[in-house]
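What you see is the complex with one protein chain gone and the rest in place.
First chain written, first letter: the chains are A and B, and each begins at residue 1.
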Amino acid sequence: MSELLQFLFSGVTVGAVYALVALGFTIIYNASDVVNFAQGEFVMLGGMITFAAHAAGLPLPLAAVSAIVLTAGLGVAMNKLAIEPARGAPVVSLIIITIGASIFIQGAAQIVFGKQIHSFPAFSGDAPIRVAGATILPQSLWVIGGAVAVFIALWLFFTRTLLGRAVLATSNNRLAAQLVGINTNFVMTLSFALSAGIGALAGVLATPITLTAYNVGIAFALKGFAGAMLGGMGNPKGALVGGFSIGLIEALTAGYLSSTYKDAAAFVVILAVLFFMPQGLFGRKSTDRV
Amino acid sequence: MKTTTALATLMALGLTTPALAEIRIGASISATGPAAFLGDPQVKTLEMLVEALNAAGGIDGEEVTLIHYDDGGDPNKARTFATRLIEDDEVVAIIGGTTTGATMSILSVAEDAEIPFISLAGAIEIIDPVRPFTFKTPHTDRMACQKIFEDIQARGFTNVAMISGTDGFGASMQAQCKAVIGDYGLTLVADESYNPTDADMTAQLTKIRNTEGVEALINPGFGQGPSIVTRNYAQLGLEIPFYQSHGVASNGFIDLAGADAAEGVRLPGTALLVADILPEGDAQRDIALAYKTAFEEATGTPVSTFGGYAHDAFLILTDAIARAGSTEPQAIRDAIEQTTGLVGTTGTYTFTPDDHLGLDLSAFRMLEIQSGAWTTVE
Partner (left out) sequence: MMKLTPKSATLIVLVALIALSPLLFPSNFYYRVGALIFVNAIAVTGIVILTGYAGQVSLGHAGFAGIGAYACALAPVHLGVPPALAVVLGAVLSGVLAYLVGRPILRLHGYYLGVATLGFGILVTMVLTNERALTGGPDGIEVPDLGLRGLLGDLGLSLSNGQFWYFFSGLCMLIGAWIALNLYDSPTGRALRALHGSEVAARTVGIDVARLKLRAFVISAVYASVSGSLLALQNRFVTPDVAGFMHSIEMVTMAVLGGVGSVLGAIFGAAILTLLPQVLTVFAEYEQMVLGLVMILVMIFLREGLLPSILKKLRGKDE
């Protein structure tokens, strides 16, 4: 029993990180139909900037906030410089642009921060919390709490606020949104800032557990992407469920079947789900335009 | 590329005097990619050493030029760059191949072109069977396993568990350990693995903890993986003796894993890590201290065993070129093979026609982390 509980703890810790990355994907996708493969780099930047600022003498909370703000600014810049000029380009081109951005950010990070692996202290110490024979780190609770809080905030934002609905409207039909007076450029800017900020937050919360280096972004992006697709792209609920599911599948496979093929299990589940539900678990139905 | 070509053309036209030509040494190293953690200190080490050597007058008054490319650990790129170094840059020898995959690619190009090549990767396949032009400086991963098993045996344990990274380093060492474990009368009772990018290994460690009779744990791997395993080991309150590999032999590991979690962890390491506590008479003390001080001053990052491999490769090569008194690849190769008792940071090298590694188990020291610092276990 304590064994199962430990696997579950492991799964939700990792799953919360994936969920946070997946949530970041959701916002940009909702606003622009772009899947931003540079999302993982935001996570990396969140961790790296916090480390660098903390090492330079800033207190940890301040370092974390500055990392989130800086990364959000970078997200806005990325939108202005790389995404907006490419509006209307086909899906493949957008994939290449965001991967290009990801390579660019990685290249810049290795020059600015070097290639060493870094970490900073956990927020509430390293003493594990014992529950029925299993243990979980306080930092895991921070990550899980962060994922749930971001989810609730986003859910309220998209369903309860005018601005959130404007984002969804822009996604559904950009022209119509403009016609009813929505400033779609502002919506895009906001989405990238939010998305990058959430990515950076993921990095800030997760780094004491996962550690960080200039090249960790792509792994986060792939897992987060998979989580978002499993749940259904564009739906915060999907991102949350998808992210946690992948974490849990991995941990349970590692625990009960084979640690070698735990990542395989996650992708097999995704393929199986997409086979029966081509839009993911909670995805919206799309109609082909002729 | 253009400049090298132009330079080559000038030389061909006799506009520069080939007699005073620089000694061109090539390198193909994973400065980026999954093995950047290993490759980065190697590139920095080579750059630092070339600068120091030239400032001191080069080799017999001839300047050494280092041409290095970043192969990202990708064997396809490594082969291309090896071809470029030989055909286009016309180097006299190659250092490199941070990973075994990249090394195997460079190796076949170097052997075909008969250019001496010193690898920085671990696998035993690189020098077994011996190939005429290929040498290497790091211990083989098999030797690391043997050193660990010797220690486990001496402590009177028999049941061993392993948790290995699925990267080249971890997987290769895992296989080598399995191959030699029987020689020490030990039994492998649990064999788990993790991906290099994984964030939590408590599931695997829980399985190991619940395995009947485990007496010692070994973690072959490099990068952030072993640090996370060590933290998870502490989180789960495991108390069995814990061995890391030489893949984490740097001070960075203690910082990342946390001094508390890393307390009591043992690993087979080199003199480099314990340079400052080596006894006065130790043969490696001076060179290890000198390299450690110079590297940490030049880069501001803690010295690692991997940079040490590059240091030793450069030492072996330049020593051989000086002794050969020639930049003919064949002469350099012969001189490398005749290297005897050359003290490096990793160990004391003595090559023979049958041994292109030149180190034995004695070069490995069993280290233990105590109160956040490395100590030697006798």
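One rule holds for everything that comes next: a contact is a pair of C-beta atoms (placed from the backbone, for glycine too) under 8 Å apart; a residue touches a chain by one contact, two chains touch by 3 or more.
Keep in mind it's a predicted model, so treat the numbers as computed, not measured.
Asks: Out of B:Ala175, B:Val214, B:Leu289 or B:Ala331, point to the residue that touches the absent chain in the complete complex.
Replies: Per the contact definition at the top, the residue touching the missing chain is B:Ala175.
Asks: Which of A:Ala82, A:Ile129, A:Val148 or A:Leu168 sits in contact with the chain that's absent?
Replies: Residue touching the absent chain, from the options given: A:Ala82.
Asks: Touching the left-out chain: which of A:Leu205, A:Ala226 or A:Ala254?
Replies: A:Ala226
Asks: Among A:Val65, A:Ala108, A:Ile129 or A:Leu168, which one touches the chain that has been omitted from the display?
Replies: Of the candidates A:Val65, A:Ala108, A:Ile129 or A:Leu168, A:Ala108 is in touch with the missing chain.
Asks: Would you indicate which residue among B:Glu62, B:Asp88, B:Asp191 or B:Asp319 is in contact with the undisplayed chain?
Replies: Residue touching the absent chain, from the options given: B:Asp88.
Asks: Can you name the residues of chain A that touch the chain not displayed here?
Replies: On the side of chain A, residues 35, 82, 85-86, 89, 91-97, 99-108, 110-111, 218, 222, 225-226, 229, 233, 260-261, 263-264, 267-268, 270-271, 274-275, 278-280, 286, 288, 290 touch the unshown chain.
Asks: What does the interface between chain B and the hidden chain look like in terms of residue numbers?
Replies: 1, 5, 8-9, 31-32, 69-70, 73-77, 79-80, 83-84, 86-88, 99-101, 104-105, 108, 112, 123, 125, 166-168, 171-172, 175, 193
Heads up, the rule we're going with is that only the chains that are shown with their structure count from here on.
Asks: In the complex of these two chains, what residues of chain A are touching chain B?
Replies: 3, 6-7, 9-11, 13-14, 17, 110, 114-119, 126, 128, 135, 137, 206, 209-211, 213-216, 219, 251-252, 254-255, 259-260, 262-263
Asks: Along chain B, where are the residues that touch chain A in the complex?
Replies: Per the stated touch rule, the residues are 31-34, 36-37, 40, 166, 192-195, 197-200, 202-204, 206-207, 210, 223-224, 227-228, 231, 234-237, 252, 255-256, 258, 260-261, 301.
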